[in-house]
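Okay, so here's the structure we're looking at.
Every protein chain but one is kept in place in this view of the complex.
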Amino acid sequence: MIRMALVGAGFIGSVHAENLTAHPSIEFVGVYDVDEVRSNELAARNHTRAIDPVEVFDRSAVDAVLIASSTDTHAAHLRRAAEAGLATLCEKPIDLDLGDALDVVGTVASGGCPAMVDFNRRFDRDYAELHRAVHAGEIGNVELIQMTTRGPALPPLDYIAVSGGQMRDQTVHFFDLARWITGEDPESVFAAGSVFTDPRMTELGDVDTSVVILRMPSGALVQIDSARRTGYGYDERIEVLGSDGMIEAGRQRVGAVTRYRAGNLVTDGMHPGWFERVAPTYRTALDHFVAAIEDGTSIGPTLPEALKAQAIAEAAASSLRSGELETITYPAFAATS
Amino acid sequence: MIRMALVGAGFIGSVHAENLTAHPSIEFVGVYDVDEVRSNELAARNHTRAIDPVEVFDRSAVDAVLIASSTDTHAAHLRRAAEAGLATLCEKPIDLDLGDALDVVGTVASGGCPAMVDFNRRFDRDYAELHRAVHAGEIGNVELIQMTTRGPALPPLDYIAVSGGQMRDQTVHFFDLARWITGEDPESVFAAGSVFTDPRMTELGDVDTSVVILRMPSGALVQIDSARRTGYGYDERIEVLGSDGMIEAGRQRVGAVTRYRAGNLVTDGMHPGWFERVAPTYRTALDHFVAAIEDGTSIGPTLPEALKAQAIAEAAASSLRSGELETITYPAFAATS
Amino acid sequence: MIRMALVGAGFIGSVHAENLTAHPSIEFVGVYDVDEVRSNELAARNHTRAIDPVEVFDRSAVDAVLIASSTDTHAAHLRRAAEAGLATLCEKPIDLDLGDALDVVGTVASGGCPAMVDFNRRFDRDYAELHRAVHAGEIGNVELIQMTTRGPALPPLDYIAVSGGQMRDQTVHFFDLARWITGEDPESVFAAGSVFTDPRMTELGDVDTSVVILRMPSGALVQIDSARRTGYGYDERIEVLGSDGMIEAGRQRVGAVTRYRAGNLVTDGMHPGWFERVAPTYRTALDHFVAAIEDGTSIGPTLPEALKAQAIAEAAASSLRSGELETITYPAFAATS
Partner (left out) sequence: MIRMALVGAGFIGSVHAENLTAHPSIEFVGVYDVDEVRSNELAARNHTRAIDPVEVFDRSAVDAVLIASSTDTHAAHLRRAAEAGLATLCEKPIDLDLGDALDVVGTVASGGCPAMVDFNRRFDRDYAELHRAVHAGEIGNVELIQMTTRGPALPPLDYIAVSGGQMRDQTVHFFDLARWITGEDPESVFAAGSVFTDPRMTELGDVDTSVVILRMPSGALVQIDSARRTGYGYDERIEVLGSDGMIEAGRQRVGAVTRYRAGNLVTDGMHPGWFERVAPTYRTALDHFVAAIEDGTSIGPTLPEALKAQAIAEAAASSLRSGELETITYPAFAATS
């Protein structure tokens, strides 16, 4: 049994809490949140206790910590866990400031404890199958990838304001997937974006609709279209064209009911939001984390990998502003993974 | 070049006329119809002449005749073509009276000229593929077949009145396909039907909605559901479950356009009617007929095969009336094919 | 909180145990199984205790009991729960002997406690949507229903031997759904079946492949095809044709990955077995049971409804043997629901 503590009792914290409770190999030691009422309630619903930070990072009682607090606290908690010698599973991003993130990754690396960033889409059943097929050589060499990531509605502007912008917040998952699927680090990025939903997005220096092109060292090209508001639900999918065929992780839908009417067929739509689409991945990611710790196998996505995805997002954000193709520079550190 | 004449200038005759005109191996000699205005018009549109019955059945000028006149004249034209030594491609049925049909088939057989009944669904791209796969052993032994045949709207009652009823007019195509796909003659049939569209259907002794079960000598079971009015377009499809897998000829649709809306997807519907669904099969059936004559290969569906499908329809119609399982008796003649 | 006990710690009992543990409105009091080792293990995995029958049926400590023991013990447990004044959620069937089942239903009814049979397909997301749409009048009057129920592989023969046969064990779920969707009790049934998988099925008096036709008092026709072995996975679906359109609960698949290859597309297949297909319904059925008890609303499927489905299965089994259309007789009791 792995003794795990949870930091953060907000929405995503409560998702993790349920998984921690139900996992057969985890003893859910307790939950900490700055809001005591919230942590008490979450603990009560999950057969565990509200604890304080000292207990969270107490190596004698805890083996691993899951960090699901607000973004601006991730770095501090990661550092403290590393210093305490705890394994860590951390929500993305490490830190919106790439320099600060780099510092933390250095600290964690020198501590030597397993650490994983929860880029949970890698644990989606369909994306994992696609990764497996590509790496098994089923489609030969990767030549062209098309990725789509579209949310149903513009998130609240106060969320947008602290999100880091569409590249760092939304598209970054697909930068990570692009690296993971191809096994390559893109060398340049071009991005173009527009604001259609709310003019205040422009004031925030952000876009709600964008297209991105990545070029890989092998010549492979990656297109990513990102939209904040579809009106028709949550829509993400990936197709990978290779020298020997194509493989696609298609649109997932909420059901399989069809109405047949004069002139058309009306079918169940997309998931209402990102959470419904990726809900099972939180459990699968946790399974991977636990199994890797138990078996001493390698864990991923690692912090250096997360840094690389972030570096791509930085360059894409630059391209959005400059209107030019940007070369991507990776942190020296990250070169090791 | 095969010199062909056409009998019948109605709707289906005009479809055949276009194919006769366009076919590279056919010289379209002329068209005959009891309605001279109609045959003149059709001839003018198709670079050919309106001709009289003497010319149609003139062996010195004609090699083959395509019979697409009204149902009650098929038998007489078949007989005359056989007597003249012409190859024949005839619309179904041979004759609604099974005894009369049997007589004609005897006459044609004794004449020795190639004759084919235009059960055109055998020439549908998807059904032909399904037949090929089953006979190639792709799914092992056939165990269960599900067939669906559904029209968009009730045909005019005066058509229904002379059609022979749902079994002989609509379901009969699928009786033929069931035989063709399995390579077996069903031994018994159970049918149940209802009238939902127009109470006058009951007065006509017909049904508009029915389900039929055939049992094959091998134990294979065939289900066929037939409906005259879907409201959502024309819908037919077949699935065949075998000992080693399943193969399906699915719903065909008019296009591939989808609207994505809040809550659902709205997609192009089914074909509006039977003709749009099977239009290409008339050309493909004609190709088969021509190729078989040119190459001296065997032709099909033969007249005896058409008789067998008709015998199944007779038994199914009996079951509809009796509410009992009916054993199917095949004409002695037909046993040869 | 509802205090619930579980009877039965086999495969399906362990599925229920997880749901009982996770349910926010349930206090999982304990589990009883004739095999103590098994109940101890299951209790340990689910934060509860192994208990004995006295504790299970102790009204002072338990509000409701979930019966998931072997089929031949359902009736006795139902009776004891009713006598103790406990609400009951019972796996189907009540009893394979229709007379004995009728007796139990009488006992439970006179006790006045809520009782529900876990025909869990009613709680499938897609079937529930289909039921809702039909009852909302979206497709007008129901005219034709096509149901398919096919398992991936023949169950072990010793299971088959005590299962009651394909009609009572497999098709019965769809008899219940047919009643539920149409709101009608079928008046007659015709069934035909074959054995393709193992000749010993014939010795057991059972079939592995069958087709059934039900006729409803309104004239609506229902076709059900049932197969024990597809070779391609678990496959069930329903389509309902009405006077104003059609609605379908289509094939569900395990994912949305497609390989594009020369000549074809290879897509994720069906669920490997029935459990993967219907797994979420156990939780949804439990939700319904709990909500109905908490809110005092009506519960269903009721025991009399389960009896009706069983009566249809009896008649279908008779038709399989007789080869004749069978009139369905319902237990007098069941007429009230």
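Order of writing sets the chain letters: A, B and C. Residues in each chain are counted from 1.
The rule we apply is simple: contacts are C-beta pairs under 8 Å (C-beta built on N, C-alpha and C of every residue); 3 or more make two chains touch, one makes a residue touch a chain.
Just so it is clear, the structure is predicted and the values come from calculations on it, not from any experiment.
Within the set C:1, C:162 or C:265, the residue that contacts the chain not displayed is C:265. Among B:99, B:112, B:199 or B:250, the one in contact with the hidden chain is B:250. Considering A:81, A:241 or A:309, the position touching the chain not shown turns out to be A:241 (whole complex). Although one chain is hidden here, its contacts on subunit B can still be listed: residues 18, 21-22, 24, 45, 47, 125-126, 129-130, 133, 138-139, 237, 245-252, 254-262, 268. If you put the missing chain back, the residues of subunit A touching it would be 141, 143-144, 146, 148, 150, 190, 192-196, 209-211, 213, 215, 219-221, 223, 225, 227, 230-232, 241, 243-246, 323-325. Interface residues of subunit C facing the missing partner chain: 230-233, 235, 253, 260-270.
In the analysis below, only the chains that are shown with their structure count from here on.
Chain centres computed from CA atoms place B at the largest separation from subunit A.
Two copies of one sequence, subunit A and subunit B, touch each other mainly through matching residues, since over half of the numbers at the interface are common to both. Here the chain at the heart of the structure, going by C-alpha means, is C. A separation of 40 Å divides the Cα centre of subunit A from that of subunit C. Rounded to a whole number, the gap between the C-alpha centres of subunit A and subunit B is 57 angstrom. Residue positions 230-232 of subunit B are each in touch with at least two other chains.
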